[in-house]
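Starting off with a structure, shown below.
Just one protein chain is left out here, and the rest sit where they should.
Take a look at chain A:
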Amino acid sequence: MNDSFGDFNATQTATAGATKESSGEGIISLLVKQILDSPEGNFKMFDVTYALVCAVGIVRNIETSSTKITYSLEDHSGRIDAHYWLEEGDAIKSPDVMINNYVKIYGSVRSQAGQKVLMVFKLINVLDPNEVCTHILEALHSRYKAEEYHVKGDTSAAASNTLMTNVTATQSNAIVAGLDSKQLAVFQAIKSNCSEEGIHRRELNAKFSHISQAEMNNILDFMISEGHIYSSIDADHFICTM
C-alpha cells in the first residue's frame, strides 16, 4: 500500500487549497474518459464529490524516476497517467506490473499542467477478465444511480455519497427505508406519539380511516418484524424503536 498520503480517512488532502467541502468521501468506479472529462479538483459527479476513484485499464507504459513511477493507464475510452510516489528505499516495494496487462488502480484525481492525472494509492494486477467486466458494470451503475439520486433531490437524507439505499435514520425527520408511503405514515404517527405507553391500535385506525383494520394490522406486524416498532404495555399499544 502506498502510505505516502497518510491517513486518507481525514478530510484534509495533500494538495494546497483543497477545502473540506470539496474533499468528498467514498470511492467511485469510473472509465478513464469520465476522469479526463471531469472538472478541476476531486472527482465530482451530479454534485457529489468523491475522495477516491477506481479505474481499470491496460498498462501501456511505465516510466520510473527517482521520486515516482508513472504508469500510462488505458481503457477503451481513454488514456491517463497515474503517478505512484516512491518513498525512500521503495524501489524494491514498487508494484510488480507488466506492460499490456490489466491493472486496477485506486487513487485521487488531480490536475497537472492542465492535464488530469491519477495519484495512486493502490495498484493491483487484474488476472481475471470478469473483474474488467464487473468494473464497467459498476461504472455504469454509479453513473446512472448518481443521476437518479440527483434528480430525486434531497428527500433521502445523508448517505448519498456512498450510494447506499438502506438507510435507517434516527433523527426527528426519520425516513426509514423499506417502508412504503402508507407504512411510513403509520410509523410517523407512532413516532410522534409522546406518551410512555405509546399509541393505541384504535387511535391509529381512527387516524388512518382509509386503511382497513386488516391492512393496518399487516402494516404493524411488518414493522414489528423489521424492528421499527414494538408493542409496549399490551399488544395494542405501539412505540417506535429509536
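Convention: contacts are C-beta pairs under 8 Å (C-beta built on N, C-alpha and C of every residue); 3 or more make two chains touch, one makes a residue touch a chain; residues count from 1.
As a convention for this text, contacts and distances are computed from a predicted model.
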One chain isn't displayed here; going by UniProt, is it "Arginine-hydroxylase NDUFAF5, mitochondrial", "AB hydrolase-1 domain-containing protein", "Replication protein A 14 kDa subunit" or "Succinate-semialdehyde dehydrogenase"? "Replication protein A 14 kDa subunit"
Given A:H76, A:K152 or A:R202, the one touching the chain that is not displayed: A:H76
Of A:D47, A:E88, A:D180 or A:E196, the residue touching the omitted chain is A:D47
Touching the absent chain in the whole complex: find that residue among A:V126, A:A189 or A:M216. A:V126
Touching the hidden chain in the full complex, which residues of chain A are there? Just list them. 33-34, 37-38, 44-47, 58, 60-61, 72, 74, 76-79, 100-102, 125-130, 132-134, 136-137, 140, 143-144, 147, 150
